[in-house]
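Omission of a single protein chain aside, the complex is shown with its protein chains in their original locations.
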Amino acid sequence: MAIMTKAQAKNFAEMDDFMLELCDFLKSKSVIDATTHRSILLKGFSRMVDCLQEKKVISAREAKEAMDKGFTSLVYALAK
Amino acid sequence: MSNGKALVYNQEKCTGCRSCVVGCSLYHDGECGKVVSRVAVVRNERFGESFVVGCDMCTDAPCAAVCPTGACAMDTVAGITKINAEKCIGCKECAMACPFGVINMHYKTGKAFKCDLCEGRDAGPVCADWCPSGAITYTSPNIAFKAKRRVKLMERLEAVKAGEEG
Partner (left out) sequence: MYGWAGQRLRVDLSTGTITKEPLSYEYRRKWIGGRGFNSDIIYNEVPANLDPFDPKARVCFGVGPVSGTAAPSTGRVTVTCKSPLTGGFGDSNMGGHWGAELKYAGYDQIVVQGRAKHPVYIWVDDDKVEIRDARHLWGKFPREADQMIKEELGDEDIHIVLIGPAGENMVRFACTFNDVWRAAGRTGHGGVIGSKNLKGIAVRGSGTVKIANPKAMMDVCNRLRQTFKPDPMKIGLYEFGSLCLINVANRDGWFPWRNFQGGAHPLANNMSGETHAKTVLKHREGCFACPICCGRFTHIKEGKWAGEEFGGPEYEHAVPTGPRVGIIEDANDIWHNARLTNDYGMDGIETGGVISAAMEWYEKGLITTKETGGLELEWGNAEVVDKLIPMIATRKGFGAILAEGADRASDKLGLGDKGHYYTLTTRGMTLPGDDPRGLGFGYGLSFAMGTRGGCDHLRSLCCLELSGALYPGLNTKILGDERPNKPVTTVGKPYMVFYEENQKATTDCLQVCCFTTHWSYAVLTPDQVEYLNAVTGLDFTEEEFQEIGERVYNLERAYWARQMSGAREDVVPERFTTEPMPQGVDFQTNVGVVFPLSEMLKKYYKYREYEPGTGFPGERKLKQLGLDYVAKDLAPLRSKYLSESEKKKKKYYY
């Protein structure tokens, strides 16, 4: 499910420290609520991936790839 | 030691961490503490010295010999004496007879309790399994002693080479 443009994905992929910005973005798109936003920041990246998979924003395969390859793979999956 | 294995202690390796003590107490009593452990660690912290005191699995065990009720008796399959709590009358004779001070009286029951090689544990005694330094091993004594002879011999030969012995 595309929730961002390819240009936005490229912007995220080039960030040095992306967690806060990406969480804020997901909240602004109502993909996650405030509680989940907080939960992700406390638990880390794996929580973000799990959450996006639960909500079917990304597939199981995309989730696995995100855990293998990191956030750049994730943001491009969110731009598909 | 009928299945060929015994608890063999390498005192010079003991770090005093008490992983054995805390693992033993958890496994047997479901709570953690020195007072319910069947193995003890004695330390002289000033000198950095640590020693593990565990059952030596005597073949001619004084603890069994002195027991008036047969509560403490040799399990010939495991090769270690075990205490049957139901038969134990808490007379403390076994605790006093043990040359190493390994047996204690349980704070809940007043009865004697001792090492039973973690009866029922597939991976064998917790103390040997968890010991981080190899101070406690559960192994064939003959193989352990052979290895020790070799190590000690090499140390002595090194010392001779270094000109320290005569």
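In order of appearance the chains are A and B, and numbering begins at 1 in each one.
In the analysis below, a contact is a pair of C-beta atoms (placed from the backbone, for glycine too) under 8 Å apart; a residue touches a chain by one contact, two chains touch by 3 or more.
Everything quoted here is computed from the prediction, not taken from an experiment.
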Shown chains touched by the chain that is not drawn here: A, B
Residues from chain A at the interface with the omitted partner, ascending: 16-20, 38-39, 41-48, 66-71, 74
For chain B, residues in touch with the removed chain: 13, 15-19, 22-23, 25-27, 29-36, 42-50, 107, 126, 129-130, 132-133
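Here is the rule we go by: only the chains that are shown with their structure count from here on.
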Rounded Å distance between chain A and chain B, as computed from the means of their C-alpha atoms: 54
